[in-house]
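Note that one protein chain of the assembly has been removed; the remaining protein chains are unaltered in position.
For reference, chains read A and B in written order, and residue numbers begin at 1 within each chain.
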Amino acid sequence: MSKIRKSLRKAIIASGLKSGMTVSFHHHLRNGDFVMNMVMDEIADLGISNIRIAASSFFPIHGKLVRHIKTGTITAIDCNYMSGPLAEAVTNGMLKKPVMLRTHGGRPRAIMDGSLKIDVAFIASPSSDKMGNLNGVRGPSSCGSLGYAMPDAQMAGKVIAITDNLTAYPNGPISIDETKVDHVVVVDSIGDTSGIVSGTTQVTRDPVGHVIARHAADVIEASGLLKDGISFQTGAGGASLATAYHLREKMVSGGIKGSFGMGGITAFFVGMLEDGLFEKLIDVQCFDLDAVRSIRKNPNHIEVSASQYANPSAKSCAVESLDVVVLGATEIDTDFNVNVLTDSSGNIMGGSGGHSDTAQGAKLTIIVANLLRARLPIVVDRVTTKVTPGETVDVLVTERGMAVNPSRMDLMKSLKEKGLPVVDIVELKEMAEKMAGKPRKVSFTDRVIGFVEYRNGEIIDKVYQPAKE
Amino acid sequence: MGTNLLFIPGNNPSMIQNAGILGADTVIFDLEDAVAGDQKDAARMLIKNALESMEYEGCETSVRINAMDTPHWESDIRTVAKAGIDGLVIPKAERGEDIKAISEILDSIPEAEGIYLIPLVESALGVENVYEIAASSKRIRGIFFGAEDYTADIGAVRTKGGEEIFWARGRIVNGAVAAGVEAIDTPFTDVEDIEGLRKDTFFAKALGFDGKASISPRHCGFIREIFYPQDEEIRYAIRVMDTVKEAEKSGKGVASMDGKMIDKPIVLRAMKVLRAAGIKEDFRYE
Partner (left out) sequence: MEKRNAKAGSLESSDLLVVIDEKKPGEELEIVMHSIVEKQYGDRIVEIAYEIAALKGMDNVRILIQDRGALDYAIRARIETAIERFKKEV
């Protein structure tokens, strides 16, 4: 017996997909993904329309989907992050229904509690056997962890695995097992490796980024959390990853051993695991080839589902055990609310991803950012879009000073005692405006083009369409 | 001037506006080697405008003008002197009379009253004339040694070990001290080699240099750390200065501490230590 269907088309027909239904995809193939475009083309070709597409994230390569919005094949979008032409099209109001923007933890919550009902889940699988035992670590398009696909596999009406690497039965290791899979389709290629994972994500060379990162590492030290058993997560680049670099230096000179690193795993974190600075890595997504290599070989490098990573309705989730998280921002306001979804002109160019999940879960949440981003002050009166609430953010670190959330007087005292450059967040805003000039306010229409759902299901903000000037 | 001086390319707005937070005691906005021949006017204008509108709170500012054998040097001086810099770095310094000429131009510009000079000695003739150069003007704060051009001039091979510049370094320190000014060592040019940087900087400090220049912000912290005096050195220096000031106040001819006479070299050394520690000391040795 075999679940292999002769073609993608046949598999879609077999799944019973009809107009008006919801399909889902994961984003582990990132900007090298061929599957989403391939599937949507086939769905359109079958004359199926009015589809809600629920992908964990969309990248520039998915710009090809814009055409399906124009024709009415896609009429609703649900995701945690979007960038590129698709995001532009949504910003410009091409989609009739507002896009639903969730978090990496909120999406599995919604899938598990039924508020995001998936009719057919399409799982791009770097390897699969004929019965649908899947993993992400074998094959030419290896992407590492398949964490974001797991809730979909568990709860979707039908599950179709699409692979370019058919293995003998049983496949090993098994990330998603055959009990969840209905159909398997073999294609020539599920993605372009250079777009899936970069060679290695390097620590930035930008000296300003390092000034910020050094200060952020000083904050972590002054907070008292830098001791044996520390756990932390950083972003994959810029000042965020550079903070891991400086923290590592402090750990080495202090003889400190961490318990776990989490993310979005990059070569740098793999290096820390292999050098004994972490006992374990918790991995919901691999960002580069080193991370893929490590998760394949090292039992201490653990793949987790998106639900285990950050689902707030689960019995517990990993972000709740995190000591420190270092995150970026497009804007932060004087109440410490953070925007990572839109830029200051109101263009959708990102999304929470795991931002608000980790910010709420971690004991210490640090936002690192240049005071000015191409002239635009990072500190604003009110964020264009509120994604991460200020009460979950503890410190903002810029190259010209750091601001502590007034709700953390304990932290402010510790930082000041250590001689760190603590200033009021309003002062940072004024400093930025002095350097760059006060930015003119951007105007918006009344039309809602997106809902921002917080990890617990509450809608905390709306995205409005920018006015044409 | 401090213990670490960082070169900032003079035609690069991104680096210019961030220069103040990179951890350098003094930034050197470079109008010379970092700027293409046909962009000298653009860089000059950019630096002038930056100095006039940006605040560089955490550090001193200086400009490396073009050499006196180019058509640019005088415009460089006249443009930036009014913009609010602390000092000028004069490349290819070879004769006291050249420095004097620059000093006199500055004397004619009221806004330029406090501007100090740092002759950059980077040729055989310059190294030969160190003392003469260092003593040529009251505006001179220190002598800066440039090893890359120097070794090219004398036909030596530039190495990380620095044996080929050992003599020149010694002569620079000697001439500077004899003239009562500071000595700044040449930058370490391998940005990635931090171990090599530390070795080179330790050596420079041991030879008597007061500080070191760098071409990468990455090096600033290490240089400052290494030149920062030990606690005991600082305590000793404070005691020396207190003793000397006390002796002066009470009209005693000579100060003595721990049974030893405190003479000029000891006082100058103490002042150098306090400078490196960032402690202001206005004492003038008569």
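Criterion: contacts are C-beta pairs under 8 Å (C-beta built on N, C-alpha and C of every residue); 3 or more make two chains touch, one makes a residue touch a chain.
These numbers were taken from a predicted model, which means no experiment stands behind them.
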**Item:** Of A:13, A:187, A:225 or A:376, the residue in touch with the unshown chain
**Value:** A:376
**Item:** Touch criterion as defined above, residue of B:12, B:70, B:174 or B:189 at the omitted chain
**Value:** B:12
**Request:** Mind listing the chain A residues that contact the chain we can't see here?
**Result:** 344-345, 374-376, 435-437, 439-440, 442, 469
**Request:** Extract the touching residues of chain B with respect to the undisplayed chain.
**Result:** 12-14, 17, 41-42, 45-46, 48-50, 52-54
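In this text, only the chains that are shown with their structure count from here on.
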**Request:** Starting from the mean Cα coordinates of chain A and chain B, work out the distance between those two points in Å.
**Result:** 48
**Fill in**
In the complex, the residues of chain A that touch chain B are 207-208, 210-211, 399-400, 435
**Asked** Can you list the chain B residues touching chain A in their complex?
**Response** 17-18, 21-23, 54, 216-218
